[in-house]
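Every protein chain but one is kept in place in this view of the complex.
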Amino acid sequence: MTFTFFDTKIKMMSDIIVADLSILIMGIAVAILLTYYKKWRSLWKWLKSTHHSKVGIMYLTAGFAFFLRGGLDALIMRVQLALPQNEFWVFQGDKYNQMMTTHGTTMIFFVAMPLLIGLMNVAIPWQIGARDLAFPYLNAMSFWLFLAGGILVNISFVLGGSPTAGWTSYAPLALEKFAPGPGNDYYTLGLQVSGIGTLLTAINFLVTIINKRAPGMTFMRMPLFPWSTLVTSILILFAFPALTVALLLLMFDRLYGTNFLAADAGNSLIWQHLFWIFGHPEVYILVLPAFGIFSDVISTFSRKRVFGYSSMVISLMLIGFLGFMVWVHHMFTVGLGPTSNAIFAISTMSIAVPTGIKIFNWLFTIRGGVIQMRTAMLFALGFIPTFVIGGVTGVMLATVPADYQFHDSYFVVGHFHYVIIGGTILGIFAGIYYWWPKMFGFKLNEVLGKWHFWTFLIGFHITFFPMHIMGLKGMPRRVYTYLPEDGLAGLNMVSTIGAFMMAAGMMIFLWNLYYSARHSERSVGKDPWDGRTLEWTIPSPPPEYNFARIPKVRGIDPLWQAKTYTNGEIEAAEPLGEIEMPLSTVKPVLMSGALTIASFGFIFHVLVFQIVGITGVALLLVARSFQDTGSQSIKPPYDEDESIGGEKE
Amino acid sequence: MGFAAMLFMSGIAFYLVMNKRVISEWTAVVLIGFAIVQVMLQLFFFMDIQTERKGFKWISLSGGLLVAILAIVYLTR
Partner (left out) sequence: MTTSRTVSSKQFSKSEQADKVLGLWFFIGAEIVLFGCLFGVYLTLNGQTRAGESPEQLFELKEIILSTFVLLSSSFTCAQALIGATQGQFNKTISFLIGTLLLALIFLGLEVHEFYSYVRDGHTFTSSPFMSSFYVLVGTHGMHVLVGCLWMIVLLVHLGKEKVSSYTSTKLEVFSLYWHFVDVVWVFIFTIVYLIGKAVVL
């Protein structure tokens, strides 16, 4: 069965019918639930919200939904690869490429980044003692742009086919000649739209952290999560424009027939350079916030100040700086010459130094501490050995002659899953367990949390450790099958079993969310973990304005300092008064809607949609320009007893 | 003042190219030097870079330039 969608034929194969049906069923289920619990109005309020923690929670929700999608892709790939010459459903050849590309793209751009940005959104204003980000409206817009991009890339599966050229989308493979159909146009436009959103977020966090810190919180008194966010934002700021240009060129090549990236005319290396000038900082964009989360978590649950604070800050900056100097190590086999390769091999290996400093500092923070094995701490402890393995394979890959063997094999797949899951995803889980009581006012269940941790971590190692060996045995990346005599069958089977174990861990996590929401104790107080930083001085969940009175900070770990010296009381920096908070607005949603329309216009070559979409964006920008003042003035209730803030628990 | 200097410098740049047609590598370097000086004039006279939070303004510019120059060097080799 086929039907035509703007001159593009769409074949209704069984997998697409299943996908369509599941989208339909989920849509109806959500609609019924919303109606049943009478939540339409509050959904509308959330959509309009520009408040940092609400936007952050929306980021987390959306990121998690994409996580499930990306995970499903991963399971499909693992089932297809479990046995030699397997034929699972339709996922061979082009369909397998679609799965693998969507998995990579989704996990990097629509899972890891939004989950981290979500945690930043939630926690940064609390940790630096601010009421909101510097530009709340821009923040909401970033979220909606990211969501539009994510939806574009994900909807492609049922509307014309997903991108097929891998998450790196190398030219000339990604050009019209070798990848016909709308799939890779979804990739260029989806990433472009969400990339703009990410860039705006970075500017927002930079200005917030630089200008909105509470009085007395100098840079060297900031917790390490804001520090890592600051460095990450700088990386985003300088890395994403390169991706913007690369995607622009790819889009022109595919849609308008220019010759930037082809092999015969133009230059395919342009894509590789631009992509990796973006792509390598991207790796650090993913891992640095996780480092920040681990620093805070480890210090809280060891009941010790983080060891070597200033060296932690300096190594963050060094990693950030070196992150821009190493991109050619993805291109060792291109043949840029021995000088280039040597320089970039050395710069790549030198990143191990600041990273090693950080690892040792975490270990020394734990040493002699009063360690509490909470779930968040477990994730942090699981991270350290896992990430070290990933780091070591990273240095192996940086060795140029060896890289000629490792390149594009499963060794690389094993390596980057060790750093991205072992760093970023474990960090995200640690952050979620750590800040959950502050976000929602109840803790996640510890027993289920520990089950989640152990199944996920063990499943992870079972999945990805064999991949190193597969790679050394010569299994290339991005293939959908292999022969029985290749000697890869057992390893692949083990890997598939591990993947299902990770999926089980995720199900436990989902069950934990539901179970805790129903059964967890409601009043966790302001400070459930005996914390050290400013977010634990305000009620859980905090009022809209966070701090009724902005606190005055006198050192690192202000709450811990106050607990030690002043009986937990923190001085306020201002008298209690009316607080101005930003207004809700629906314009960000409309703006991302307009960009989605324009994107569909480009993907399916419909000029009307392009014009309507872009005019819509322009009009909304102008409308915003005339409605950018006005605020909601809130008078917090006065409470004599409070050390800080105006509200009783 | 800055404006006059800028006009003067771009005037010289155009004059050099219009009259010589064939220029040495050094002249090309001088042309780029002129461009950089003009940019500096813009930054200091018009954009008030030396006012508050100047450290971050310089970080923003120099970081962007660093990545841009790396990109140009590696793309064109």
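Just a few scattered comments:
Order as written gives the chain letters A and B; numbering starts at 1 within each chain.
Note that a residue touches a chain if its C-beta (ideal position, glycine included) is under 8 Å from a C-beta of that chain, and two chains touch if they have at least 3 such contacts.
Predicted, not measured: the structure shown is a model, and the values here were computed from it.
The shown chains contacted by the absent chain are A, B, with contact judged over the whole complex. Residue A:634 is the one among A:34, A:90, A:371 or A:634 that touches the chain not shown.
Considering the whole complex, the residue from A:13, A:203 or A:606 that touches the absent chain is A:203.
Only one of A:249, A:444 or A:491 touches the absent chain when the whole complex is considered: A:249. On the side of chain B, touch with the chain left out of the figure occurs at residues 3, 6-7, 10, 13-14, 16-18, 20-25, 27-28, 31-32, 34-35, 38-39, 42-43, 45-47, 52-53, 56-57, 59-61, 63-65, 67-69, 71-72, 74-76. Chain A meets the missing chain through residues 134-135, 199, 202-204, 206-207, 210-212, 237-242, 244-246, 248-249, 252, 256-260, 265-267, 270, 273-274, 277, 543-544, 580-581, 583, 618, 622, 625-626, 629-637.
Here, only the chains that are shown with their structure count from here on.
Rounded to whole angstrom, the centroid-to-centroid distance between chain A and chain B, based on C-alpha atoms, equals 37 Å. Only residues 53, 56, 59-60, 63-64, 66-67, 70-71, 74-75, 77 of chain B touch chain A when the two sit together in their complex. Per the touch definition, chain A reaches chain B in the complex via residues 206, 210-211, 234, 237-239, 242, 269-270, 273-274, 277, 324-325, 328, 336.
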